[in-house]
Structures are given as C-alpha cells and as structure tokens.
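Left out: one protein chain. Kept in place: all the others.
Order of writing sets the chain letters: A and B. Residues in each chain are counted from 1.
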Amino acid sequence: MKVVNNLTHSVDGLGILKGRAAYTDDLADKNSLIVKVLRSPHAYAKIVKIDSEEALKLPGIEMVLTHKDFSRVPFTRAGQGYPEPSPHDKFVLDEYVRYVGDEVLAVVGSDLAVCEEALALIKVEYELLEPVLDFEKAIDHKSIIHPEPEAHEMFPIGFEPLRNIAASYHMHVGDVEKTLSECDVVIEETFFTQAQAHVMLEPHTVNARMDYQERLVIYNSTQTPYHMRRIISQGLNIPLSKIRVIKPRVGGGFGGKQGIHGEMLVAYVTYKTGKAAKMVYTRKEVFESSYTRHPMKMKVTLGADKSGVLKAIDFHCLSDTGAYGEHALTVFMVVGSKVLPLYNKVDSVRFYGDVVYTNHTPAGAYRGYGAIQGNFALESAVDMLCVKLGMNPIEFRQLNMMKETETSPIFEIMGEGTAGTAMIMETCKLEECVEKGMKLIDWNDKYPSKDMGNKIKSVGMAIAMQGSGIPYIDMGSATIKLNDDGFYNLLVGATDIGQGSDTVLAQIAAEVLMTTMDKIVIYSSDTDLTPFDCGAYASSTTYVSGNAVFKAANDMLEAILVEARRILKSKEVEFDGVLFTNELGETISLIDLSNEITYSEDQKQLSVTSSYVGHKSPPPFMAGFIEIDIDKETGEVDIVNYVSVVDCGTTINPKLAEGQVDGGIVQGLGMAMFENVQYSKKGALISNSLMTYKIPTRVDINNLTTVFVDSYEESGPFGAKSVGEIGIDTPPAALANAVYNALGIRIKTLPITAEKILLAIKAKERN
Amino acid sequence: MKVSEYIKAKDLNEAYELLREDRKNYIIAGGAWLKLSVKSANKLVSLDALGLDKIVVLGDSIEIGALCTLGQIETNELIKQLYDGILVQAVSSIMGVNIRNIATIGGCVMGKFSFSDIFPVLEVMDTTLVFHKQGEVSLMDFLNNPKFEKDILVKIKIKNNLGKGFFKKVAITALDFSVINIACSKTDGLFSLSVGSTPYIASPCYKAMDYINCLSDINLESIKECANKVVEEIKFSSNNRASKEYREELAKVYISRGIKQVSNYEN
Partner (left out) sequence: MKIKMTVNNQVKIFECEPSDYLLDTLRNNNYVSVRRGCDTTNCGVCTVLMDGKPVPSCSVLTVQAEGKQITTVEGIQEEAEKIGNYFGEEGADQCGYCNPSLALTVYAMKKELVNPTIKEVKKYLVGNLCRCTGYISQERAIMKYLGDKS
C-alpha cells in the first residue's frame, strides 16, 4: 500500500495552523443578531411570571423569546438516528427549569452588550420546587422532574418519568446467583464515577442566515449535521427541504457536539426574522448548560474457582442522566456491552439497573461513553479478585480474557438501545497487546512496586475493547466525481471534528484509485452537497464511512475503466492510477481521458455514490499500562509513562491513529486523576470554568508510549477497525490498580486525587 | 465589564488623585484578572508611562518596580540568585507564560490573593513595600492593614541577603492555583517559614520559627515538632481544592522538607 498505512500529513492541519478562517464563528455574518440565554439560578422551579417590558425598550433589542413562543413539541437533543432511543423530554423553552443553567428565556439583540443589559432588566418570578440532587434517591422521589404529559419514549426503553426513571435495562445469561453460590472466591465491590466535562477548546457555536432561495442556512459546530437538520425541522416545524446545515472545521467534539445546544433558538430567530443570528456559548455555559459524562454507581460481583477461572459477573448500574434523558439508555447499555465481553468464558453474567433523572446538568454522549465507567469498575474489581485469589492479575487476564475466533453471547443480546448482533472475533490480538505492553513498561521488573525513599514506583494495567459503529443502524456514504485534469472530488457526510477523518477517508480513496493525496479533494460536510452520514460518533467513521468510501472508490474505478475501454476500443484495459493500457499497448492517461469526456466526445460527468451500513461492529482492543511514582508522605502522583498497545486493525494513518489513542489516554487520565466535579448544596455546578475544572496540562503528562500490533480486519476498509474511543477506557482502572500495587490502598471513587490517596494512607496507618 | 474611561496618568500624583476621586476608579496594572475582579469601572488609571517597570540594585536591596511583569522577574539574573531563586520558582509556577507577560508584581501584591504563590516567598525574605503616599512599609504591615488599598504601590524592596531558600507549591495540575504553598529560608543561621493558600493568604509561622530558631541544633525530632507547631499555629480550612486535613498533612511534610533543604540536613 502506498497511501494507506503510510505517513500522510493531515489535509487541513497546515492551513488551520496558518490561521485560515475555518471554524463556525469565523464564518458568521458580521451583522448577526446575538441570541443570549437567561439561565436558571435554581435547580428546579416553575416559571410563574416573566416581565421583559424594560428590556424590550432598550434600543437594539429585537425580541425576547419565552416558552410561550414555542409550540409544545417535545424532542431529544441527543443527535441520534431516528427513531431515537432517548426519551423526547425537552422543549425549546419550557415553563419548568430543571437544573442550574437550564434555559429560562432568550433575548435577541444587535450586540452582546445590549443583550447582557437586557438580561439584567428582565424580572422572572419562580415557584421553587424541591430538587433531586442525589441520584441514589431519585427513584420514587416526591419531586417528579418530568411530570409533563407530552414527554414520551419512541419505543420501549423503560421510560417511567413519574418515577424519575429515564430508562431501564436488564439482561442475563445463565443463573448468576447460582453460579456465584458455587464459586470458591467471590468479591462484591461498589464504584463511583463522576460527570466528566468534554472541554473541547472551541465552545458550542452556531450561526444562521437566510439565503437567496429563502432557505435557512445554518453553520454549526456539530458532529451530526444530518441529525441536526432533522431535529431542527421536527422541533420548529420547518420543512426539511428548507434547511441546509454546513459543518465547517470543528474545534473538538468528543461527543459533546453530537447533540443540540443553541441550534433551535438561533434557527428560530433567523427563520422568523429573516435576519442572520448567532450564538457562541461562554465557557461557563459549556460547563453548566451543555452535557457531561453520565455519573454512575456500579456494584460488581465477581466469582471464580480456586484455579482462577472467572465464573460469574453480576453488574448492577445506576446512571444519572441529569435533567434530560439524552443517551440515557445507550450509554447505560454500553457499560455492559463494551466491557463484559472482555471476559467471555463465564458461565453466567447479569447486567441491569436504571438511568435516573436528577436536577443536575444533563448527561449525554462523551467519547468512550459507558465503556470508561464500566471498565473502571470491572478492571478494578478484577485486580481485587486477584488479590483474594493470590493470583497475578496479568495471568488472570491471560486465562480469562477474550481471544481471537471466540465470541460472547452478549454481542447478540446487547446493542445500543436495541438488541445486538452476534459476531465472532475475527481479529482480537489482546494476548499480544498484553505481552507487548508488559515488555514496554518493564512489568516484570516493576510489578508491583519499588520503594525509592520518599517515593514509591508502581505499575498497573487494564484491558479494554470498543466497537466500530452500530451495526444495521449507522450508515455512511460517499460521492466521488472525476474532474477534468484527472483529479477527484470526494464528498462525504462523515464529520471531521478534528479527529482527522477527512485525511483518513481521502487516503482510502487515493489507495483504491491508485493515486496520490493531492488528486483527492475531500469536502465534509454540507447537507445540500454531501451524501448522508450518521455523523461522528460510536467509533464509526473509519469503519463505516471508510467502507462507504472504499466502495465508492471501487465504483469510480469501474466507471473510469468503462470509459477507457470505450476510448481504447478494447475489452481488456489495465490502469495503474495514471495510465490506461490495452492489450495492444495503446494508452491514454487519466488526464487525457478526463479532459476528453469533459470537453471533446461523448461528454459526461463521472460521479458515483455508495453507501455502507455495518453488519457487525468489530471491536478494537487494547492493553493499557501505567507507571507512576507516588510520594508516600503527600499522596502526590507523577505519571511517569503510559503504555498503550492497541489492536485497531490496519492503521489507515498511523500517526493520526496514534494521536487518537494519545488524546484518549490523556482525557482518560484527566477523568482518572484531575477532573473533579463539584456541586453546591443547591445543585449549582461549582467546577464551571477552566479555573475550577482542571484538565491535564502538558507538564502533568511526562510520556506516552503508543504502539499498534499487526492486525487485519477483513470486514474493514484495508483491514481497519475503529480507534477513536478505545484510548480513553483504560486509564481509570490502570491508575487505581497502580495505586493499589504501590500502597495496598484501593480507591473506588473517581477521580483518584492525591488527597484521597493520602487520607487513605493515614486511615490505614491508624488501623 | 464596563469601563467609562481609560487614562494614562502623567505622574504618580495624578494617578493618586484619580484613585481617591471615586470609589469606582481603579489603578490598572497588567489587567490579567481585571475582567474577573471588576464588574464596572468609572476610570481605569494606567501607570504605563511612569517607568515603574525596572529591576535595579540599590544599596543592599533589589528593587522591583510595581509594574514589572512576572515574566521580567522570572528571567532576571539577580532574582534567580536570590535565596536559591525561590521568587523565580514561585513566579514561574503561576499560570502560563502568556499571562506572566502581562501580570505585574504590583497587581499580584495589591490583589492580596489568598492563593498567591508570591506572598510566602516575600515573607521569608526581608521585604518592604514602597507606597506613593505612605512610603516604605513592612510587608506584614501591608498585609494586616487595609489602609494601603487606596495608595499606589511604587516598588518592592528585597534585601539582597545571602541565604538558602525553599519553595513548594502543591497544585492539582501545573496550571492550577495552589492547594497549599510553602516557603522556607535560612539567613545567618535563622529560619524563616511561611505557609500560604491555606486557603487563606500566606502567613509567617511565628511560633514555629521561635521554636526552631532557639535550638542549638536540629534533628528529625525537632523538625517534626516544628512542623507540628506550624499546624497548631496556622489556620487551615477546606475549600473546593482541598480539605483542611489534607492541607495540614501537606504543610507538615513540606515544612519538614523545607527545613531540611535550607539547612542541608541529611538523615
């Protein structure tokens, strides 16, 4: 292969670094009206009265929008395919506010200053309701967060709003209680994870204008332009054909831009007034009023026989979806479906629990959703079981983990929001990942720990799996057209949000068409111009959209060969990417062919469109190893190195694949160590700025060692599986295990801070 | 933030008069925290034109102009030598390079920020502040007295003593404010100790210093005792960065390590 699996610079990196206008707000109409939201100071309240008379008198204020301006059409902001597996429980504006930061009303004015002045003049009277702030007490709480009759599920997801339950799920294989009762060694442990924030550096941003066909054109920093178009159409009752969504460059998403944020209000204002409008979230709004990761409580019971064979996993999960139910069920199911199959040889397994509403910032999609929470719980519990078994945790994993050609019944039972798809692991190089990782971190020398005076050095590890798109649901498509002068346009709906999918998809096309990257001009995404794609989520782009590009490129190859055979008057024509040659040795170049069919003879535009929907979701696998130095007297942890050994099939772009893993690891380390989410007693998010919510800096990350094992997934384009999410899963458990290996202290609540470690050391000393 | 007027003062007297004229008039230093600390201002008075951005040695002191940026201080060769460079260590641990190129020492001092990494270091050196009206005052006078708020800080004077120094900032990430910060120095055989971000503003540990400076010789036992005295004397509390208990443990550990370092103590 000449392009795939070779060093290829990202197609947009240089231009962006040199400062070209690229992002949504760079492209806003300079005369845009500003849409600014008044946000609730209360965790739960009913709006009794809004007095905006004074605000409306301000010169420059165009309008004040309240719940009375919108018809009561509930929708979900989750940004999923249709029908969505999330409850329709959100109105553009409502008479109830359900968390601190929820939308009360919006002012629309000529500039930000006048909007802020207007917000200060508006008087809102609230009837305060008792908020539900403890998710363990949410079910059957006397406060009901969604009493409105319009809220509904699209198909059964266990939605019971009158009990504050957004979704429920239960599955089992075998009789878990019976198996556990027969085990020699059983542990039962409970783990907690926090509401991590995405902290993409570009805040949520949207702007809109009417075009000369009186259509609504929306520039949007989104991961899901097509879903966005559909949801806006449904929510505002605007014909789908009247809406065009353009996704420029996106400054990071990580799941946070899968959903709807300011889009409804901005679209409404422009459609109603005919004037350009825009909204740029403040960083505080990004923290308080977008989405978080779902916080969870997970009770894990593991049973094994004396020889260390894992027999049963019982996994109960309680998930907090906050005030609205975006991704309530899907995230919940992934806790099981992308974690439990790691140990596929158990006799019985059960996974069950509820997703509850609370009056906190809503939770939604976030890279590695469900998997990182479940991985922390299960991979911590496995190490705890090993302690009880007196067994080396690596040997335990080597004995019990998923191997190539094996399967798990869970694949068929659990999908995302629906039943799953049975599949055999055609590629699973976990054994090699573990072995290689042990060497790279020097496990045998460093495990479990080494005393170095004030500090103690230790290692810890965890294994993980993800998926590659959602089978039979996620669809990607690609259009390729040949231009005169012999270069191609590749149009994809796949959504590059910084992960480099434009580069990777262009590489796939270039490889099939035997050409170089400069001959492939890729464009994403514009609902008027590019073909449908579900968007950037569920680790689907390389695998699903990549397969669509692979098919389209092969179709284009066939189409140009037809033309070449015609021109060279031959049934047998060979093509090397540049030149067509028939059996007589007569040739025509692609450039000449393209010019001829464009200008000279039998003129036509060659253009092909292909689509792909997956029939399985081959999981990437990885082993993650952390080396840390802990100060025994202060609990402070230095991350010395993080070794990731990954099986993601062929790496289409090895450097960008490494970047996906590295970035995932550091976000995972953020959740594991630094990113503490704090609420006030009244339910307001205190960690609502980069001053109070601490993401890892480059000084906190000494080194990352990321390598890939040889692997070729037949069903993927050029053997590729996904790599976007797998990196984030292992750090919390690997760190927790390393802390235990150093000090014999088990931290079961994220983040694992120096303070928690030191206080646990002191508690241990006292006992 | 609203600002009605921005005025470049022609001299200190003008700046001083403008500052006294209205409660909503402010002196602007670097402006790094302006939008986070001032909602609306009538007049913002700039001292940019007054040449207060020099670092000079005069007599036995290093004088740092109030408008010297943190970036200027951390790259100054004289200050790098002072007490093993503890002021440089403290300054260079504050946020990123870009902010340190605008934030000034005067702004940091006048802000009296409780999380300040600079105060513990200034407290363990022989530091005085020079104000436009009230002249030269001790650092502790300034910290304990609100009457300087409506005066203008002109420069900071630090005795150019030969001494050993130790500074430690504990923070959750390298960009965060301190969970706690500790400075120790030893000059002519005498220890000076200070703890800050407790989460209150830095304070010298007088009783601990009295204790340790009366000893003819120190050992592990007396270092531990000294650290305990710090925790007895200084008020620690919990906030969203750390609990009281954790801060106390950190203070004990780093005071001990600081004493050992500045006295070249080896186990």
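Brief remarks on what is shown
In this section, contacts are C-beta pairs under 8 Å (C-beta built on N, C-alpha and C of every residue); 3 or more make two chains touch, one makes a residue touch a chain.
This is a predicted model, so every value here is computed, not measured.
Of B:13, B:101 or B:240, it is B:101 that touches the chain left out of the display.
Note on the undisplayed chain: of the listed residues A:393, A:635, A:659 or A:732, the one touching it is A:659.
Contact between subunit B and the unshown chain involves residues 1-6, 28, 31-36, 44, 46, 48, 71, 92, 95-99, 101-102, 174-175. Subunit A residues in contact with the hidden partner, per the touch definition given at the top, are 7, 9-10, 12-14, 16-23, 25-26, 30, 198-203, 249-252, 254, 280, 282-284, 497-500, 653-656, 658-659, 662-667, 689-691, 695, 697-699, 701, 703-704.
We adopt the following convention: only the chains that are shown with their structure count from here on.
As a whole-number value, the distance joining the C-alpha centres of subunit A and subunit B reads 43 Å. Residue ranges on subunit B touching subunit A, taken from their complex, read 170, 172-177, 179, 240, 242-243, 245-246, 249-250, 253-254. Those residues of subunit A whose C-beta lies close enough to touch subunit B in the complex are 633-634, 636, 674, 676, 678, 686-687, 691-692, 694-700, 753-755, 758-759, 762.
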